[in-house]
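The structure is given below, and queries will be raised subsequently.
Chains shown are a subset, placed as in the full complex.
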Amino acid sequence: MGFDEVVYGATKSVTLLLELLQDYSEKGQNVLVTKLQEAKAKILLKTYETSFYDVESGIFMLSHITEVDAKARVGIISAGSSDIGVANEALYTLAYMGVSAHVIHDVGVAGLHRLLDKLEELRAFDILIVVAGFEGALPTVIGGLLPQPIIAVPTSTGYGTAKNGETALYAMLTSCANGIVVVNVDNGYGAAMSAVRILNLKKQ
Amino acid sequence: MGFDEVVYGATKSVTLLLELLQDYSEKGQNVLVTKLQEAKAKILLKTYETSFYDVESGIFMLSHITEVDAKARVGIISAGSSDIGVANEALYTLAYMGVSAHVIHDVGVAGLHRLLDKLEELRAFDILIVVAGFEGALPTVIGGLLPQPIIAVPTSTGYGTAKNGETALYAMLTSCANGIVVVNVDNGYGAAMSAVRILNLKKQ
Amino acid sequence: MGFDEVVYGATKSVTLLLELLQDYSEKGQNVLVTKLQEAKAKILLKTYETSFYDVESGIFMLSHITEVDAKARVGIISAGSSDIGVANEALYTLAYMGVSAHVIHDVGVAGLHRLLDKLEELRAFDILIVVAGFEGALPTVIGGLLPQPIIAVPTSTGYGTAKNGETALYAMLTSCANGIVVVNVDNGYGAAMSAVRILNLKKQ
Amino acid sequence: MGFDEVVYGATKSVTLLLELLQDYSEKGQNVLVTKLQEAKAKILLKTYETSFYDVESGIFMLSHITEVDAKARVGIISAGSSDIGVANEALYTLAYMGVSAHVIHDVGVAGLHRLLDKLEELRAFDILIVVAGFEGALPTVIGGLLPQPIIAVPTSTGYGTAKNGETALYAMLTSCANGIVVVNVDNGYGAAMSAVRILNLKKQ
């Protein structure tokens, strides 16, 4: 399905990662590594000079993707500036899959007018990925206002009753807005891949 | 503090309740019974013909309160029609304490425009009690729009990840809106009593 | 967005439901009621003779939908025969929205060959809704084999560590397969509505 | 509503914080940063010499507030000396909002007489913010003795069954005292902001 060249970086040693990258490099293939810690990334970046790393999201690729669709088809909306890592994980995964996306930062529910001002801009996207921590209300509000597919991504931002993202996760699953779908906490990668599945459908 | 004449009805037997009511009745006092089941209420209503019972909230009083402040000072906003019982528990408790309130039903977050249309009406209240089940986003949205004291009441409405009100409770406690306070799940009574504490303050 | 004529039936009284239905009936509109208990449905069915009720899913409509797209565009796959209610909730919601779907029953992971035999049949659908209780492994296995959008619906089938669907929910969210999205436990309605959002996209 | 100039510092990088502060500084505005770690604060303090930082609470402001109401209107009561950080977060937030408050330390429930000795002092405040970890019994005891608005703040002090503040949180929400309201674990900031909402009401 073209989904295979992805490596979960968080629990792999540098030694193992270097082995894997050499394979891809020799075959002339790109590869996407997710949730890679900065210390490990620095070593990989030294070995592969043309490789790319985003410190906020922990995304690493053997070669950066710059050529994507001219038109941004996926809107990635983040509730707060602390959610940038997860938003970027979705952004770069989409780029890796050849899909153009655009990130709109800091459109929280508590400042509703900022959100309402952006409504027409949001309406132009094929798919909306909505990233939020704390109480996770943003996908519910957007879902009540716009008709596109909405993929909600809870983040582990917050403290106490935020419960490392579990509160946002449950709030999104329990949303009173229609037809919101949800992925794992902090899983920007998964949100992007489900957007790819949907866009594949449109291509048919 | 004038808070004492309140009886938690859910786990008391009819025999015990009749004993307690006789005491109050003989002293010529009114009394508020909360969370009283319908079957038990029917027996009490037969014994005390001028007493009052609201089946939605399970509120029972020896004599109904009709004379309250002329102006409704507390706005009780409910997210869905399933939350009526909890909204009524707040309404009748406030009446019992001599405070006039007004309930505004079915102003959910998924239909945001209905809420925005009512904004000026809501702005006129001294205090807002916001009742919501499912993902519990309503107090966050209102808290971002209006400056009054906001008492959020999560309800056990919903299924699955609603977790009997725990998701709404946590979402309200984790709200990214400023200065929202929260009471126990389905605790319309507690919300009303905290409104009374605040209004006492204003009287000074 | 055309999503409004839906009523959550589980916690509404017959009196309230009859009031609501009369409104729709007078306006000549159809309406979808979800999670309606059988005893309440029987009363509604008597009042509205041409109405429709499915006892497995608790779905009620003022008038049954029979004219949908000629070609089934959504495949609804259920892991066990105990999941039929949730599968039907998705099926009838899609019908109500004018989308043709087909249910494929009893394709559990423990009998893998039955699933592999159906692979080509499944490949023909635009979207797959995968319904499973117990350990919830079915969306993961299908997600590794097929490229379409996959909407996973955990069900509360099972006992003990099934934890009323929470285990299936978490397993689906944690899936090692790419791009699976998830809705609330037993939420066949939500899965259908998210499929509608995706199909709207394709129409553009 | 005047609530906007507040920045959640815990998950923001120094680079981002410096950017934000420059904006406020250039506009001649003060700003409140919450839950800021010491290492990051030290860098900000160097850049803005007249700024203020409290290490216990992690509160940072561009310029310290010293001019507040002559009379302390909010009493902040802490159960143990480990709760000082949360008490200070409330104290400095109130100062930032122009409200005078007074902290009363170490009035735990296990030493009841110390509490009873302070009863008249507590009665003089308009609002009581009660901060407690461990079993969180303090707001219940005070709520039974005094009639003011009581905002309970659970803290993450304790070990084992203290469950990082969840036990205190639940105990406060379940309080058998009337009309106690609750905010998130360790959320001194939120308690202060809800006090501001209440005091705004009194001003009317």
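In this document, chain identifiers A, B, C and D correspond to the written order of the chains, with residue numbering beginning at 1 in each.
The criterion applied here is as follows: a residue touches a chain if its C-beta (ideal position, glycine included) is under 8 Å from a C-beta of that chain, and two chains touch if they have at least 3 such contacts.
Quick caveat, the model's predicted, so the values are computed rather than measured.
> We see 4 chains here; how many are in the full complex?
My count of identical chains over the entire file-defined complex is 8.
In this text, only the chains that are shown with their structure count from here on.
> Any chance you could name the chains that touch chain A and chain C both?
Touching chain A and chain C alike, sorted by label: B.
> Please identify which chain has its centre, taken as the mean of its CA atoms, farthest from the centre of chain D.
Checked the centroid distances; the maximum from chain D is C.
> Rounded to the nearest 5 degrees, what is the angle of the rotation that puts chain A onto chain D, matching CA atoms?
Angle of rotation between the two copies: 90 degrees.
> So what's the Cα centroid distance for chain C and chain D, whole Å?
Each chain reduced to its C-alpha mean, chain C and chain D end up 47 Å apart.
> When the centre of a chain is set as the mean of its C-alpha atoms, what distance in Å lies between chain A and chain B?
41
> How many angstrom lie between the CA centroids of chain B and chain D, rounded to a whole number?
So the centre of chain B lies 27 Å away from the centre of chain D.
> Which residues of chain A are in contact with two or more other chains?
80, 111, 160-162, 173-174, 178
> Chain pairs that touch, all of them, please.
Listed by label, chains in contact pair as A-B, A-C, A-D, B-C, B-D.
> In the complex formed with chain B, which residues of chain C make contact?
Chain C residues touching chain B: 4, 8, 10-12, 16, 35, 156, 164-165, 169, 184-187.
> If we count contacts the way the header does, which residues on chain B are in touch with chain A in the complex?
79-80, 108-112, 134-137, 140-141, 143-145, 158, 160-163, 166-168, 170-178
> For chain C, which residues are in contact with chain A within the complex?
1, 3, 6, 126-127, 146-151, 169, 173-174, 178-184, 190, 192-198, 200-202, 204
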